[in-house]
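All protein chains but one are shown at their positions in the complex.
Chain nomenclature is as follows: A, B and C, assigned in order of appearance, with residue numbering initiated at 1 for each chain independently.
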Amino acid sequence: MKHMFFNDYSEGAHPRILQRLGATNLQQMTGYGEDEVSLEAQRLIQNAIGSPEAAVHFVSGGTQANLLCLASMLKPYESVIAPVTGHINVHEAGAVEATGHRIEAIPAPDGKLRPDGLEPLIERHADEHMTKPKVVFLSHSTEVGTIYSQEELEALSEFCQRHHLYLYLDGARLGSALTAPQADLTLAQIAKLTDMFYIGGTKNGALLGEAIVINNPALQSEFRRHIKQRGGLLAKGRAIGVQFLELFNDDLYFDLARHANRMAHQLAAGIQALGFGFLTPPASNQIFPILPDTLIKHLQVDYGFYIWEPQADGHSALRLVTSWATPEKAVDQFLVDLKELA
Amino acid sequence: MKHMFFNDYSEGAHPRILQRLGATNLQQMTGYGEDEVSLEAQRLIQNAIGSPEAAVHFVSGGTQANLLCLASMLKPYESVIAPVTGHINVHEAGAVEATGHRIEAIPAPDGKLRPDGLEPLIERHADEHMTKPKVVFLSHSTEVGTIYSQEELEALSEFCQRHHLYLYLDGARLGSALTAPQADLTLAQIAKLTDMFYIGGTKNGALLGEAIVINNPALQSEFRRHIKQRGGLLAKGRAIGVQFLELFNDDLYFDLARHANRMAHQLAAGIQALGFGFLTPPASNQIFPILPDTLIKHLQVDYGFYIWEPQADGHSALRLVTSWATPEKAVDQFLVDLKELA
Amino acid sequence: MKHMFFNDYSEGAHPRILQRLGATNLQQMTGYGEDEVSLEAQRLIQNAIGSPEAAVHFVSGGTQANLLCLASMLKPYESVIAPVTGHINVHEAGAVEATGHRIEAIPAPDGKLRPDGLEPLIERHADEHMTKPKVVFLSHSTEVGTIYSQEELEALSEFCQRHHLYLYLDGARLGSALTAPQADLTLAQIAKLTDMFYIGGTKNGALLGEAIVINNPALQSEFRRHIKQRGGLLAKGRAIGVQFLELFNDDLYFDLARHANRMAHQLAAGIQALGFGFLTPPASNQIFPILPDTLIKHLQVDYGFYIWEPQADGHSALRLVTSWATPEKAVDQFLVDLKELA
Partner (left out) sequence: MKHMFFNDYSEGAHPRILQRLGATNLQQMTGYGEDEVSLEAQRLIQNAIGSPEAAVHFVSGGTQANLLCLASMLKPYESVIAPVTGHINVHEAGAVEATGHRIEAIPAPDGKLRPDGLEPLIERHADEHMTKPKVVFLSHSTEVGTIYSQEELEALSEFCQRHHLYLYLDGARLGSALTAPQADLTLAQIAKLTDMFYIGGTKNGALLGEAIVINNPALQSEFRRHIKQRGGLLAKGRAIGVQFLELFNDDLYFDLARHANRMAHQLAAGIQALGFGFLTPPASNQIFPILPDTLIKHLQVDYGFYIWEPQADGHSALRLVTSWATPEKAVDQFLVDLKELA
């Protein structure tokens, strides 16, 4: 196989992260994430989001972050609103439900929630025989690669405040969303507009790890007990703290995401130049070109990728994912091969 | 501070583990633990336990392993039997209960369960207004440093089979338990005598990670869905697979544990030579000497450790923990300082 | 108000049930449903379904029956398939999710599930990052008043067996479904074709109470512990046992349902004669005529009913529900008044 575009976690960690793990390896540190390295990483993130009062916690993965954060915000009868395509609604094996909560899903072909889609759901759920929605879940970038504009996130945030809902953002691919060419949202704005979110490390250069950020002070209390109870409090919390220390020490986190976006953009531009369209407009490091099934079969010989969704007339939408580790040569070669096959 | 004896997770990973992480870092691999490295690590563990049919899964921490494994074995009304001192019964913030299950606790001053303690509980719970115990939870070594003999584990296993109970072993400190001077239990015997157990990596040289081993074929099916649902399925599963590959590539796992035990043994022998007693007989890498409170205060200036339990007459039991990373010099110095203060 | 057609639980119990409660009132009986009256009621139901091996349990309400039964059949990662309109999917305030399980909903305009709707869902959920569907939930009659034919239920049952799914039937309105004019399904057939179902008492003449029937022997064991754990095991279990004893002593259960159907049929025929249509074809004791909103407003002065769903052109679908207690005079008067207003 020439290259795998399956996802953005096919490689290990960015070399600088491994180096930093090595450099601090034999220092004795306090356990359970209360070590100096994790504390310093938390401070760097607080600075990056411009909010020294935010609480920052490190956990090992995205599903864990989602189930932890959502369950921490909910009373037993309260539910989460998510787009039908939302990761928690499809690909987390019922993780949110296993904490006792229902997800109320809203159709969203481009993966994005909007106030006019939420409004009727909220009204309907005034009925006390239904769950009471309390958290709005969105992902940025979304499962279909799209991103929210500042205006869109502000509208959602305003809607949530008006209806006493919490706004939660799944940032598994936040780096790519923030550094996309058309992005006009900053990390600091996200921290202002949401109650809680997480900054994805696993899919942007870390070996593993996500940084949960709690902006709403009312939601910060005893959060470590939530983490402990769900099995997320690592004895060697430093193992994740060190990685975020390196990622936010300078602009590494954003530089890695920018590279991923550049690679995706080159792929998208090349594919478009050959006359092919896309399921959703390319924006971040996941793109969804629509190609003939016969061509796809040939591509699969040398390249790894998922077939996302069958389309009309013997075509399908693929998912191509780039990352901090995607070599430019692999992108060039893919386009050369595609041109040849097309 | 001269040295911290707080626990066995104060340092990072054994250097060979970091090296192996680096060596495989940029290879593209399949996600979610289905990569070749994780598969090879699983095979090494199957060999080490002499059971090619066992299922092996890697997760990031011990509480996660416990809640996952226990919940996977239980129907809603079924419960877990554990010693009062058991980690799940005290220090996991209600993690097992959060999956919906009650723990029925049995007093066990030395941390160990025995059939004659289990028998009356089983009889009492024939009452259908009570939970139905289904899994027996034990840890090896226990929370108070003791270890099970082969005879003891066989007796428990036989009891469990007779009463249709599953036997689960928390092996957070399994390395130390298996290589303790008086140990007569092997990894292969543990695999034969239990339905499920986990091999602790975090407390024996890994950066993080535990290997769950499912011996009972009836419990193997769909276990990855359990892991996914509880937030334990890591996108870069390789990050843990690589570490167990190195630990079980040769005898590294056991060598590291032997060092920890040797250090604990030297500490215990030196303390005993000064005329002090212990809460439980020293056996593994956790020892619990009983010292005068005034002496303890002086020791705390230069050494880190937990005070475990107040005793009579102005004495307390400490917990001293050694690890693969404990320098012999630190042990020697501690004994010199203790002698001086005593 | 002249009459309320809101639902089939506006009155208390059929007088014969109150009489029987009185007749047995001062006899001392064993608690928790193990009294002779409850045992006799169980036998009558076993006879009525032609299955002496079925297990029968009495609980106080339908949501309780649903959450209890469904949770008893599921492993943590398993889910329930239900129509979008299903009661558990809309109007039980997240009761199933509160037991830790996700509902995978399928669009079904007429409230009925069919194999060709289930097939693609089952295929998609082979993905281990999704829940694994294990139970198919249907209600008979459905939330929109329709009923399954024998052929339809056989097809579902065959599909479930082929895919190792359990088939569960919510019989809140089973009496009406079985005695509807076009019904060709018997109670005995339902017991053969499903793994578990419940016979609704509350909506067919009982003061309160539902009879859970477990046909699949593998699902019978320890069910009383499930009931106890969910708070459904009544100390005076006799209070429900007595009612089912009376309902199944002769054909009372079916006679009451037949009356409800006859009243609904008269209503439907009268409404149709005036030229109005229906949301779904009238079949059981819930009918959904579509009337002009202005006419509805006038009707609401003297009659109670729910507006089910707005329709095009200033029309809405109402829900009119009849019961064992609906007086024929009330139906006649409603039709007279409707004619006058129309």
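Everything below uses one rule, namely that contacts are C-beta pairs under 8 Å (C-beta built on N, C-alpha and C of every residue); 3 or more make two chains touch, one makes a residue touch a chain.
Everything quoted here is computed from the prediction, not taken from an experiment.
From the set C:90, C:233 or C:320, the residue in touch with the chain omitted from the display is C:233, counting the whole complex.
For the chain left out of this panel, the touching residue among B:100, B:145 or B:289 is B:100.
The chain not displayed touches subunit B at residues 76-77, 79, 90-94, 97-103, 127-131.
Touching residues on subunit C toward the chain that is not drawn are 3-4, 6-7, 9-13, 15, 18, 21-22, 24-31, 60-68, 92-95, 98-99, 202-203, 207-208, 225, 228-236, 238-239, 325. Subunit A residues in contact with the hidden partner, per the touch definition given at the top, are 71-72, 75-77, 99-100, 128-129, 131-132, 222, 224-226, 228-229, 233.
By our rule, only the chains that are shown with their structure count from here on.
The pairing of subunit A with subunit C is characterised as same-residue: of all residue numbers used at this interface, over half are used by both copies. By C-beta contact pairs, the most connected chain pair is A-B. Per-chain CA centroids place subunit A at a distance of 34 Å from subunit B. In terms of their C-alpha centroids, the spacing between subunit B and subunit C amounts to 51 Å.
Chain centres here are Cα means. That of subunit A falls 42 Å from that of subunit C. Of all residues in subunit A, those that touch two or more other chains are 92-94, 98-99.
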